[in-house]
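Below you will find the structure I want to go over with you.
Missing here: one protein chain of the complex. Every other protein chain is in place.
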Amino acid sequence: MRIALVVKGLGIGFFEAAAEGGEEAAKEIGGVEVIYTGPATTTAEAQIEVINSLIAQKVDAIAISANDRDALASIGKKAMDRGITVISWDSGIAEEGRIMNLDPSNTALIGSSNIKWMKNSMGDEGEFAILSATSQATNQNAWIEEMKKEHAKPEYSKMKWVDTVYGDDLFDKSYQEALGLFKKHPNLKGIIAPTSVGIVAAAKAVEDQGLVGKVFVTGLGLPSEMKAHVKSGAAIQFGIWNPIDLGYSAVYLSHQIASGAYTGQEGECIPTGRMGEICIGAGNNAAMADPFIFDASNIDKFAEIF
Amino acid sequence: MSLIPDKPPFKLLDILYKKEFILFVVLVSILIINSNISPYFLDLYNLIDSTFLFSEKAIIALTMTFVIIARQIDLSVASIIAVSSVVLGYTTSLGYDTWLVLLLTLLSGTLCGAFNGAIITKFAIPSIIVTIGTMSLFRGLAYSFLEDSYYNKFPKLVGKLGGGYLYGYIPYAFLTFILLAFVFAFILHKTSIGKKIYSIGNNPDAALYTGIAVDKYTFVLFTLNGLFSAIAAIFLSGRLSSVRPNIAFGWELEIITMVVLGGVYIYGGSGSILGVVISIFILGMLSFGLGLLNVPGVGIIIFTGLLLILSIGFPSFVRTLRRKNE
Amino acid sequence: MKLELKNISKNFHGVKALQNVDFQLQENSIHALLGENGAGKSTLVKILCGVYQPDSGIINLNNKQQSIPDPSASLSLGISAIHQESVMFDELSVTENVFIGNHITKSNGLVDWGLMQDKTNQLLKDLEANIEPNEKIKDLSIAQRHIVQISRSLIHDADIVIMDEPTASLSQKEINELYTIIRNLKKQNKSIIFISHKLDEVIEVCDEFTVLRDGELIKSDSIQNTNKDQLITYMAGREVNQIFPKNNVTIENEIFEVRNLFKKTQFKDINFNLRKKEILGFYGLVGSGRTEIMKSIFGITKLDEGEILFKDQKILIRKPSDAIDQGIVYLSEERQQLGMTGLMSVKDNINMAVMDRNSNFYVMNTLKEIKNSSAMQEKLNIKVSYWSQLTQSLSGGNQQKTVIAKWLSTKPEVLILDEPTKGIDVRSKSAVHEFMGELVEEGMSIMMISSELPEILGMCDRVVVMYKGLIKDILNVKETSSEQIVKLASGES
Partner (left out) sequence: MKKILLNRDFILFSIILIILIAVGFANPLFITPKSISDVLTDTSILIILALSQMIVILIRAIDLSVASNLALSGMLISLLSTVHPELPVYYFIALSCVIGTILGVLNGISIAILKVPFIVTTLGTLSIYRGLIYFVSDGKQVYSNEFSEDFLALIHFKFLSLSFLFWLAVVVFILIYVLLNHTRFGRNLYSLGGNPDAAKYIGVNENKYIIMAYSLSGFFAGLCGYLWVARYSVASTQIAIGFELTVISACVVGGISVMGGVGTVLGCVLGALLIGLIRNALPAVDISQFWQLAISGGIILLAIIINTKTEQRKEKTIMVEN
C-alpha cells in the first residue's frame, strides 16, 4: 500500500519530524510505502500540483496538511472520486474534500493553553502581541479565535492584547515583524507565536535586541529548536504536541481507512498502534493529544527527540 | 516588372534551425522519456487533468507574448490576479448577479492593466521598473482589502469554469487557452495589428516616425494583459474555490519563462505564438512527468531553469562555434 | 614611409569587405581614403585601430611590422581615430570623454582626475574652444562634440590621426574650422587619413588619395594628378554626370503654410509657405532647429503655438498619423534609428506606412504588399535579392531608398526630407537628386533640410536660412549667393 504524506512545504523542521513518525508507522504496519512530499513554496496552488501527480500515480491514500482548507477541497474530492482515501491532518481540509481530519490537539485547548502560557511567562499584567504564520493559515487563525475567547475571561483583564502580525512562516520575515513589534510597542512584555518558525524567530529577536527578561516569548515550538532560547531566558514556557506522533497517527489512520477496516466516520474509534485509539467526533474531526508543555526542567530531554 | 521572389529557395535544412522545430523535438523527447519512465504518464485522464496546472498561466502567456514582442515586460500579472480574485469574491459576497460579478472582475483586471499602461506611456518609464512597483502595489491592495479573511463562495458558473469539463473530457480552461491561442496566432501573424506590434518591438522610434501609435498600442497591450489576468483569475478562483491575497504568488516569472522558452526574444521584435504554445506544453509535461516520479517541486524548478538557459544558450553557442570555424 | 598595409583582407561571414588591399601613408601628409558606401573604408580604419583583426596581410609602421590586437595597442602605437560612428559617452564629462579608455592613473593605480582635468583644460584652451571640462557631453552642441573628439586624438599625441567622415554632419563654418585644425596637425608633423564623400573638400585639403571599390584597391596617387570627375569615375567604376539635375517645372500655387510656430527654448516666429512642385530648402548650422521644426510639423513633438495650413485649410496635427493622412510625410535624418526597422524584411519596411491600405479589415494581403514593393523597387531601383531579406543586410544607399519607398507608398503631396543624402556616396546621391526632380514633376512638393550648400543651391527653388531657432531670411536661390547664405546662417547679419 502506498500512502502519501503531503506537507505544507518542504524543509520545515516540524514536518520533517512528522515524516519520521510516518516512516515509523509504515514499518510497524508492514507492506506500506510512505511517499513524503510537498511543494517548495507554502501555497495551495503548488500543493494541488503535488496532489494531482499523486492521484495520477494512483496511490492508495493521501494524508494532507493543507495550506488552504477550501482550495484543496476540490482536488481532495477528485482524489476520492478516483477511489483514493483522503484524510487531512495538522491543518484541515474543508469537510467535503476529505474523509476525516486529525487535529493535533483540541483547537479550543490549544487556544486557551497559549494564553495561559503567556500569563505564566510574563505575569498577569502588561502588553502582549501575536506573531502568527500567514494571515490565511487555517489552523493558526482557528487558534487565535480561541485565544480571543480565553483572553476575554476576567483573570486576563490586565493583560493587554495590542497587536497581531504575520511572519508567513518565513524565519527572516518573522524576525522583522518581531523587531517591528518592539518599536511599535515599547512596553511590550510578551509575544505568542503559535508557529514553530515564528516562536524561534521571536526568541532570537528578543535576544538580539537585549530584551531578555523584559519580553517573553511563548507559543508552539519544537524543543530542539527552542532549547537555546529557554536557556537564555527569552522563553520560559511553551508547548507543542509531538510531531512524530502526529505523522505516525496520520499514516496509521490512512492505512486503517484505506484498507477498508474502518470508515473514518463520526463515532468510530480507530486503533492507531502505539497511540492507542483515536475517536472521531462531529464533522469527522478527531484530536490526537493534549499539547505538552516544555520549560527549563524538561527541555534538554525532549530536545534530543524532536 | 522585375520578379523578385518573396523568400529564398526553400531548403529542408533551414527547418532544423527554426526555434519552433527545436522546441518540438524537445517536447517529443519529453513525451517519450516520460512515458518510458512512468507507467502512469500515458493515461488519458491524467493527461487531461495535468492541463489544469498550466492552462491559467498559459492564457496570460498569450498576451504576455504580445507584450514582450512589443519590447515591454509585465511583472504585475500575478498581482492583478490577486486583485481580480478579490473583486470576484467580494462582489459575490454582495450577492450580485453572476454576470455582473464576472463583468466587474474583468473590469478590475483591465483597470489594473490600464494603470500600468498609463504610467508607462505617460511618464515614459521602462515597464520593468513600473511593474516591479505595481507588483507590490496591486498585491498590497489585495492584502489590505482581505486582511486575514478570505472568500470561498463564488457563483456556480465560476466553479464550473474553473474545475469543469466540456463533454466530460475537455477542461474549460484548457479549451479557452487553445481557442485563444488560435485567435492570437491569427492576430499576431496575419493582421496589420500583429505587424505593427513587431515593428514597435523592433524599433519603437522608427515605428513612431512611421505613424504607428506606439503609446496607444503599448497602453492597449498592458490593458489587455490586465484583462487576461482577470480571465485567468476567474478560472483559478473557480478551480481553487477560494480567494486569498497570496493567490498565484510567483506566477509572473513562470509566465515569462513560458514565453521566453517559446523563443520570444526578450528584447522584443521576434517570436511566435506556436513557439510559446509548444513551450507551454514542454513545461507542463516536464513538471507533470517529474511530479509522477515524486521529484519535489524544487527539482522541477531546477530543470526549468536549465532548460531555459540551454534552449537559448546551446543554439547560440553552436552558431558561435560555426562562425569561428568559417 | 609612415605606415604601410600590404595584402590586407577581411571577410564578414562571406562578405568580402577588403580583398588584398595595399595602402601607403607618407610622413607628414593628408591622405584621402575614398570609395562608395560599403567600399571598405571604415573596415580599413577599424583594422588600424585594433577593432577588427585582418584575416590576412601585414601592417608596417615606421618600417617595422606590427600587430594591433586591440584598441589600446593601436593608441600606444600612436594611432588615433575619430570614428564614423559616435564614440561619445553622453552621460560622462568632457574630460572623461577625452581620456576614455586611457585614463591616467596615479602610482597607486587610481585614476588621476586632477591631472586629466588640467590637461584637458590646457588642450581646449589651445584649440580656443569655449568648453568646460566638467560639462557632460549631452549638454554640448554637435560642433563642440567634434572638438572633444579631436581633443581625444590630440591628447594621445598620436602620429597618425584618422578621421572617418568627420564633416558629414558639420556646417560649412565648422568644416572650415576643422580644416584649420587638420592643417595645424600637419604642421606638427602628423600624418592624417581623411575619409569623406565631399570631393570638393578632399581636393582642397588632401595631398594624396586612395580609392577603394567593393573592397579592392582601385587607385592610389597624388591629388594633384587628378580631378573630381576622375575621382568619381574611380569610385563608381563608370562616369556619373549631372550631380544636381535642375528641375524645370513650373511652380504652381501655394499648398502648405505655417504661421507663427513657437516652441519654448526651441524656435519661434516660424513663418513660411510651400508651393506645389516647389523644392524649398532649409539651411542652417547643425542644431539650428530645422529638425525640431519639422518634428513638430509632423506631430512627433508638440507645438506651443502656431497654426498649420494645408490647401488653405487649417489642419491639426497631433500625431504622425494625422500628418500622413493629410499627405505630409517626413524622412528623418537618422535612417537607422528613426527610419527603418532593420530586423524586419525589406517588404515590411516598404509597406510599413500603408499597412491599413494593404489589409482587408486588419487581415494582411500579401499580394498587395508584394505589388507595392515591386512597384517601388522598379521606381527606385532598390537592390534586393528577395522580399523577406532583412533590411539591415542592405547597403546604406539601398537602406535609404527603402525608407524613401516607404514614404512614397503613401502617395504624399508634401515630402519633408531631412538630410536625405547624408553619408551616402556620390552615385546614390545623384540618384536621390534625380529622383527628387521626378517627384516634383509628378506634382509633389518638397521641403529639404540640408547642410550642404551646393546641394541647396543646386536643387532648391527657395531656401529658408535658420539661425538658433529663428528664420533669418527666405531667399530665392537664383537671386542669392552662397556667401550671403553662409553669412545669414552664422548669425552675422
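Here are some notes:
Just so it is clear, A, B and C label the chains in written order, and each chain counts residues from 1 on its own.
Just so we're on the same page, contacts are C-beta pairs under 8 Å (C-beta built on N, C-alpha and C of every residue); 3 or more make two chains touch, one makes a residue touch a chain.
Since the model is a prediction, treat every value here as computed from it, not as a measurement.
Every visible chain touched by the undisplayed chain in the complete complex is listed here: A, B, C.
The chain omitted from view is touched by exactly one of A:33, A:155 or A:208, namely A:208. Screening A:113, A:135 or A:195 against the full complex identifies A:135 as the residue touching the chain left out.
Where subunit A meets the missing chain, the touching residues are 9-13, 16, 40-41, 135, 165-166, 170-172, 175-177, 179-181, 183-184, 186, 200-201, 204, 208-209, 224-225, 227-229. Residues 73, 119, 123-126, 128-130, 132-141, 143-144, 146-148, 253, 256-257, 260, 265-267, 296, 298-299, 301-302, 304-306, 308-309, 312-314, 316-317, 320 of subunit B touch the missing chain (whole complex, contact as defined above). Subunit C meets the missing chain through residues 49-51, 70-72, 75, 81, 83, 85-92, 96, 100-103, 105, 109-111, 113, 138-139, 265-268, 287-289, 292, 468-470.
By our rule, only the chains that are shown with their structure count from here on.
A summary of chain positions shows that the Cα centroid lying nearest the centre of all protein Cα atoms is that of chain B. Taking each chain's centre as the average of its CA atoms, subunit A and subunit C sit 73 Å apart. Subunit B and subunit C have Cα centroids lying 43 Å from one another. Centre-to-centre spacing of subunit A and subunit B amounts to 36 Å, using the average Cα coordinate of each chain.
Every residue of subunit B that touches subunit A in the complex is listed here, in rising order: 38, 40, 43, 46, 49-50, 52-53, 143, 147-148, 150, 152, 163, 236, 239-242, 244-250, 287-288, 291-292, 294, 296-298, 301. Against subunit B, in their complex, subunit C makes its touches with residues 13, 298, 300, 319-321, 323-324, 330, 332, 337-344, 347-348, 352-353, 355-356, 358-359, 362-364, 366, 370, 373-374, 377-378, 384-388, 406. The touching residues of subunit A, when paired with subunit B in their complex, are 10, 35, 37-41, 43-46, 48-50, 52-53, 55-58, 68-71, 73-74, 78, 94, 134-136, 141, 164, 166.
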